[in-house]
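Below you will find the structure I want to go over with you.
Complex shown without one protein chain; remaining protein chains in place.
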Amino acid sequence: MPERGSARVVTDAGFVNLRGNAEDAEFMHRAARVLDQPLPAEPNTISIAGHRVYWLGPDEWLIRCAAGQAAGVVAALEDALAGLHVAVNDVSGGNVAIDLAGAAVRDLLARGSTLDFHPRAFRPGDCAQTGLAKAGVLVGQLTDAPTFELVVRRSFADYVLRWLRHSGSGLGIEFA
Amino acid sequence: MLLIDCPWCGARAESEFSYGGEAGIVRPADPDALSDAEWADYLFFRKNPRGVHEELWNHAQGCRRWFGVERDTVTYRIARSFVLADGPAGEGG
Amino acid sequence: MADQRFRLPEGGRIDRSKPIRFRFNGRAFEGYAGDTLASALLANGVGVVGRSFKLRRPRGIVGAGAEEPNAIFDIGRGSAARPNQRATQAELYEGLVARSTKGWPSPGFDVGAINDRLSRLLGAGFYYKTFMRPKSFWRLYERFIRASAGFGRVPAGPDPDRYEHVNAHCDVLVAGGGPAGLMAALAAARAGARVVLADDQSEFGGRLLAAAETIDHRPAADWVTATVEELAGHADVRLLPRSTVFGYFDHNFLGIAERCNDHLPASARSGPRERLWRIRAREVVLAQGAFERPLVFCNNDRPGVMLASAVSTYVRRYGVCPGSRAVVFTNNDSAYQTAIDLRKAGATVVLVDSRAGGARLAADAASEVGIPILQGHVVSDVDGTDHVTVAHIAQWDGDPGKTVTSTISIDCDLVAVSGGWSPAVHLHSQSGGRNAWDEREHCFVPGEPAQASIAAGSGNGKWSLAECLEDGLTAGREAAQRAGFDAGHVTVPAAGDTFCGGTEPLWRVPAAQEPERCPKQFVDFQNDTSVADIRLAVREGYLNVEHVKRYTALGFGTDQGKLGNINGMAILAECRDEPIPAVGTTTFRPAYTPVSFGVGAGANVGELFDPVRKTAIHEAHEAAGAPMEVVGQWHRPWYFPRSAEDLHAAVARECRAVRNSVGVMDASTLGKIDARGPDVVEFLERIYTHDVGKMAVGRCAYGILLGEDGMLMDDGVMARVGEQRFYLTTTTGGAAAVLAWLEKWLQTEWPGLEVYLTSLTDHYSTIAVAGPDSRKVLENIGCSIDLGRDAFPFMTVREAELGGVAVQLFRVSFSGELAFEINVASQHARAMWDTVMKAGSEFGITPYGTETMHVLRAEKGFVIVGQETDGSVTPVDLGMNWLLSKNKDFLGKRSLARADCRREDRKQLVGLLSVDGQTVLPEGAQLVSDPGAGIPVPMCGHVTSSYMSACLGHPIALALVEGGRGRRDETLHCMLRDGTAVPVRVAAPVFYDPKGERQNA
Partner (left out) sequence: MKKYSAFSLVRNALSHNTKWPQAWRKPKPRRRYDALVVGGGGHGLATAYYLAKEHGMRNIAVLEKGWIGGGNTGRNTTIVRSNYLWTEAALLYEKSMQLWEGLSQELNYNVMFSQRGVYNLGHTLQDMRDIERRVGANRLNGIDAEVVGPEEIKKAIPLINTSDDARYPILGASLQRRGGVARHDAVAWGFARAADRLGVDIIEQCEVTGIRREGNKVTGVETSRGTIEAPRVGVVVAGNAGVLAGMAGLRLPVESHPLQAFVSEPLKPVLDTVVMSGAVHGYISQSDKGELVIGAGIDAYLGYGQRGSFPTIEHTMEAILELFPALSRVRMLRLWGGIVDVCPDACPIIGKTDIDGLYFNCGWGTGGFKATPGSGWVFAHTIARDAPHELNAPFSLERFVTGALIDEHGAAAVAH
């Protein structure tokens, strides 16, 4: 296949897991204010602004920020959401982010995931949790280029990277 | 491979889900009030129908939500998925 | 003799400018680019290509595709060899090497041929009736049976090739790239649908590649080229040649096996050998075409007897004329084309048509080229062993019951037969659809679809080219519309006439005698199933079609009955004197054609078979040379050998270090869950057995979870880190299951409870620092809080900064020593580990692995879920009554009140000491009270854990023993493999520091 692509492990990624009631306007409002961007209410979408806020479930989001920001985000959220039934957890240590770029990435992902990555079916701002080969992953499309972010649990990262190298070799994916 | 409609994430491949057995089994409010036989019925005995079955599935690799599915155990056709309402399953949307 | 003497001077789709050299059974041959191995062998006049499975009769090439039963070869060399390949589907390449899989020493001369002489002894199911005495001889008989069975050989050596999976989605999947499939794909593509078109041949076109008909007044092949070109131009069309749709599974999920480089010389191969397309299609068009049926007459398996359509394919597509003196024997019109093809190729031809009426149009065309036609005649028998030499022809009045006597004998070297056509209903059947018997066309056609699929073309019982194109167009249009697209503009091209149809049933050709007494009339070539075999099965009461198949092996060959099944069922119907549909067809199962294990597994082999989970500190352990223990998906350091130490030496050293100074271990694999919310206490009260509510903030507690059946499910330390917030830990193996279990109760049973659960298993790494000097180590690092026993007592938790890094510090102990568990965010874990090692060096801090951890906890009598428990052990059995709250209900509590759970003689946890003070008992060994008892010897328990305790200076063991708690000091016997019994004394399960003072230090 002519298209090529690249894969790179992000070394300075921070993650915050947020649980709360999406039905509660007050919660959504306060969270949006402190993050300075809305929590996506639409399933499997990303709010991309200062941070990337991934929809994980009807009452769960993953805030992807810079490594140094995580503690601050946690503190700010806990402060802003005080009194509400929420859970804010710094999970920076638990996740590894991998940047994927290039059209060949769609073919790469299709080798391990049953999702449909056709441009008509999966667009920028879309995200999904799914299985990649034998690991659970979070994948989001950031731009039209296309560029994707792949988030995997730290203990599975070694496996996922081995799988990506193996499956990407025939597709001209370069690993940084 | 079944195609299962997650109420939140839409149609996804069976491999993303885990099966949770018969839906609508309510845990007895006062187990001590039950005879061993009644308790055994709750513990082990299931409808196991040959035909339409209301069952639980969990979108394990997705949004981690449990929900209900109405599936035919012979044709494997899925009639609908439903969100679990408070209380017994099967009454939800 | 590599002279290709059967090659025609011109014609066909082969490239005569590109000769290709190959070897078959050790002999060198030459063919051309575009040949299959089969066409090249026929070009070289190779008649016998193998032997039949049971009778070892010589066999030649019969077909030209997936239906071929005889030409089954091992292709390739050494580890790159492939067993059981069909020559009719193997494309020729430079240097190809092939071997027959049947026939010893050679297919030409096979000692097994004796079986044919004994064939009457070897009727259907003969092996069920003998080889029974003497009893002990069966394995001997069996060795001979096994040695003579089987086709190919498993290649030696590791597979040099790789395989891959690709998941794909489409609006319309078209299975089959013949006229109907191409039309369907074109219609769907022009409508804008995402289309996948798969065909098992090297190029699209199906029978059009060998067709005599025209399309739009041009050769059909030109239309194919143009159509494929257009399809290739559509961005959303994926063309998959050399790709077989082998399975139609539930919810329109289909499997396609693509052969990526089997057609290339070894030197030119790159990338994966095969690719598995896992397709989810909105709509499926089934256009796999039809299979021609052989005719069932005496010796119809002789080399030189071939399917008429195959003969046409060899003549027209490959420029090979398999014979010069041909008899064409048919019960329908299609074979007339074959007769004409042969005639035009220069062969003499006689046409034998079982029908009294015969064909009008086709007959005229045949007569035109001077082919004599014998109507109302049949070929009842042929002569020749290694090749057909004479066809015996008899007049026949259409009465299947009658016997006939041959009046004409014709010398020939080729008999082309056509018994009519059977649509390839396999995928339709796999999808759950039934098949319907078509009384007019005498074949099964797809019935009502069970899933979103449409059958088209000859696979749908449409024979003429015009009908196939029309049917394909309609199917493609409808599929696209159902998938939500407006039908594109496509018109059916004008197709020339096809000779087809007019089939008159002739399931079993009458012979001079009834089937039992005349030469064999074969129904299934590969398995040597004859008419007599089917009649024998029925005679013996095996009436059901499934019984007949299983008793006679009909359809159980590698061709899966593509040739023989319908004839066989019809003959069965005749025997049972019932209509064919009453006998019914058998369900077709995947795979349509065989699929390699390699492509089924894809990349998920070797190190990728299952993920290896690693902690954030893993590299440090590898650097330290620690062997790994496989624990679930995790790799955990087992022990840390120094120089030449073995397991026992290393573990003894590690244990002493922890008991006497300090040790450190990586406990990061423990499951960790953040649980919080207004109802978190209520929730955990229902899950855990102890009084959760009584825990003060900052306190830790050992907690256990039971299944609703009352059996211990998991355990771990939980900490109350806030009024409404808990930090739960689980076992390594239980982490995922426990979280799922908690979520299930929350979401399905108690959705009213306001609790959020978040997994922190990967976020936090856990470093356990254990031993009398552990506090000093942490002080060396520099800790933000007072680590003194009063400020930070046993079983409490604190947030702290350790060496400037935020940590959750647990004052818990799984070793019984003073210990701290440092929970640190995993991105800092490796640094923290190194810091601890450095700060501990002055105390000789010793890293230890899972084995030492096990020994230390066993000395304290702490259980390991999954080692002391096996799903049948209750907390009462383990002496954990103190953990069971009387003040509340919790999951599994009710089950503990059942009669069997209240038994006094249940297996209970005890300690064991070998009486000799020396023997380390084998873990898992059974315990008996009377080793002398007769068989079955009553067992009273088994050893769950057993170690040499370096610190105690003697072996210790934990065991589950019937009524064990009441048998303190009783002597039992531990049974070793060699039958010897080791006396053991029942002791308390706590061997070390029973008062638990050390951990409070």
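Labels A, B and C are assigned to the chains in the order they are written; within every chain, residues are numbered from 1.
Definition applied: contacts are C-beta pairs under 8 Å (C-beta built on N, C-alpha and C of every residue); 3 or more make two chains touch, one makes a residue touch a chain.
Values in this document were obtained by computation on a predicted structure and should not be read as measured data.
Colleague: Wait, the hidden chain, what does it touch out of the ones we have here?
Modeller: Counting the whole assembly, the omitted chain is in touch with B, C.
Colleague: Which of C:Asp236, C:Glu923 or C:Asp993 touches the chain that is not shown?
Modeller: Missing-chain contact among the listed residues: C:Glu923.
Colleague: If I consider the whole complex, including the chain that's not displayed, which of C:Gly12, C:Gly31, C:Pro69 or C:Pro83 touches that chain?
Modeller: Going through C:Gly12, C:Gly31, C:Pro69 or C:Pro83 one by one, C:Pro83 is the residue touching the chain not shown.
Colleague: Using the touch definition from the top, which of C:Gly871, C:Gly966, C:Pro983 or C:Gly996 touches the missing chain?
Modeller: Result: among the candidates, C:Gly871 touches the missing chain.
Colleague: Considering the whole complex, not just the chains shown, which residues of subunit B touch the missing one?
Modeller: Residues 1-2, 14-15, 18-19, 21, 36-37, 40-41, 43-46, 48-50, 53, 55, 71, 73-76 of subunit B touch the chain absent from view.
Colleague: For review purposes, identify every residue of subunit C that touches the missing chain, sorted by number.
Modeller: 53, 81-84, 120-121, 123, 126-133, 135, 138-139, 142, 145-147, 149-159, 161, 163, 247, 249-250, 253, 255, 278, 432, 516-517, 532, 536, 539-544, 546-547, 550-551, 558, 560, 589-591, 594-598, 600-602, 604-607, 609-610, 612, 629-631, 709-710, 866-867, 870-872, 895, 898-901, 922-926, 928, 935-937, 939, 942, 944, 975, 977, 979
The rule is simple: only the chains that are shown with their structure count from here on.
Colleague: Between A-C and B-C, which chain pair is linked by the larger number of C-beta contacts?
Modeller: A-C
Colleague: Would you pick out the residues of subunit C that each touch at least 2 other chains?
Modeller: Within subunit C, residues 278, 280 contact more than one other chain.
Colleague: Multi-chain contacts in subunit A: which residues touch at least two other chains?
Modeller: Answer for subunit A, listing residues that touch two or more other chains: 114-115.
Colleague: Give the list of subunit A residues in touch with subunit B in this complex.
Modeller: Its residues touching subunit B are 43-44, 56-58, 60, 114-115, 128-131, 136.
Colleague: Considering the complex alone, what residue numbers of subunit C touch subunit B?
Modeller: Contacts found on subunit C: 249-253, 278, 280, 432, 450, 708-709, 740, 743-744, 747-749, 751-752, 889, 893-895, 897-899.
Colleague: Which of the residues in subunit C come into contact with subunit A in the complex?
Modeller: Interface residues on subunit C, with respect to subunit A: 164-169, 194, 271-272, 278, 280, 603-604, 607-608, 610-616, 634, 674, 676-678, 754, 756, 758-765, 824-829.
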